[in-house]
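Removed: one protein chain of the complex. Kept in place: all other protein chains.
And then subunit A:
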Amino acid sequence: MMKRIATGLMAGAALIVAHGGAQAATEINWWHAMGGELGTKLEEIVAAYNASQDTYKVVPTYKGSYSETMTAAIAAFRAGEQPDIVQVYEVGTGTMMAAKGAIYPVYKLMEDAGKPFDPSAFMSAVVGYYTDTDGNMLSMPFNSSTPILYYNKDVFEKAGLDPEHAPKTWAEMEEFSRKIVSSGAAKCGFTTTWMSWIQTENFSAWHNQPIGTLENGFGGLEAELTLAGPAQIRHWGNLKKWSDEGLFQYGGPAGAADAAPKFYAQDCAMNMGSSAGRAGVLANAKDFKVGFGMLPYYDDVEGAPQNSIIGGATLWVLQGQSEEEYKGVADFFSYLSSAEVQADWHQFSGYLPITNAAAELTKQQGYYDANPGSDTAIKQITLNEPTANSKGLRFGNYVQIRTVIDEEFEKLLAGGQDAEAALKAVDARGNALIREFESANK
């Protein structure tokens, strides 16, 4: 046994030596938050890049959840040990953008490295979220998704509904849910993941309603939340009503850990979740057929349906590295946004294709025909050209504001306040957080 360990150690040492010898390539560090199968796929993509050339070597490191990855990168930056690239979730965008001395904007990086870079090649709904007011791209989109509706075709059939007809409006959601519950086909009509992202932010964009001043915060740090609009109040009020009637079941804060299990266990007939969850949904829905639909809307709200907004993460480049490394980052980004790589990533994960070319390629390859429902997300996010209300949002301290949204919604469900009071409380508490952020970033 000891001998075997010793041999192993020696082999390891030899490997390190051999590795060190071949280290002519410039190393580029990439901290990411993709665990599980997505992480494996990410490593495959990187390995393919490393094999394609020998000037640069990208080293991906998994740093845990999105917030852990971001915190780790910030701590590393303060200690002068930052990676070249870090993957940051969309709600961290405000924080990254405000840190002007810490980030190297992607449009500038590509320009300085002399790499061809055309922002219009990217999907506008994706890029809009990450550009400054002058239309410059600050970070590199990598994994973006948008919420869609998943429904249980078998339960629909049992309840006497047409399994090929996904509910289009909230009126239909209510009607279908009532039929499902009263017929005993399932215990509840629908549940949802991400109360904040889906039922508040996306809901507002989808109905072309603002959630804040200054173009949802894109215009500057002085923006304020205005979530307590008539459409949002109506929707939150309905969710509370439907929750009391048993048509809707709440799945928990943030990503709603209980929502997907409720759907898989056929307790709830419908679930709203990220399009990137498609593979997971299909793998878990063993006993029933899954249908896909766009998010429902209120057909009497003017402007609905507009387009949905994204979630997910982008790649930020951090300051303080050598020019040689930045050249490598630019080269790697060109590779990463190529149609082939993007189409492969999109088809594997369910994340959106970042470029129009990747979407086109996927279509040509016949993927959407072979996998019905896989293009729902793209159709929904590109339904209309984004407006000021539907290109995304950018507020400081948004990570905490998401928590505030969950908390006030929970208070509403528990019966402590009505929908208007809940959304007004979100505005008040959220604005305090935004002011806090503004004063820290002056």
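Note that in this section contacts are C-beta pairs under 8 Å (C-beta built on N, C-alpha and C of every residue); 3 or more make two chains touch, one makes a residue touch a chain; residues count from 1.
Methods note: contacts and distances are computed from a predicted model.
**Student:** The hidden chain: which UniProt name fits, "NADH-quinone oxidoreductase subunit M", "Tripartite tricarboxylate transporter TctB family protein", "sn-glycerol-3-phosphate transport system permease protein UgpA" or "Bifunctional protein PyrR"?
**Tutor:** UniProt lists the chain left out of the view as "sn-glycerol-3-phosphate transport system permease protein UgpA".
**Student:** Looking at the full complex, which residue from A:40, A:384 or A:439 touches the chain that isn't shown here?
**Tutor:** Counting the whole complex, the residue in contact with the absent chain is A:439.
**Student:** Of the residues listed, A:119, A:163, A:252 or A:303, which one is in contact with the missing chain?
**Tutor:** Only one listed residue reaches the unshown chain, and that is A:252.
**Student:** Footprint of the hidden chain on subunit A, which residues?
**Tutor:** Output for subunit A: 67, 71, 74, 77-78, 95, 98-102, 250-253, 258, 261-262, 265, 267, 397, 399-400, 403, 406-408, 410-411, 413-414, 436, 439-442.
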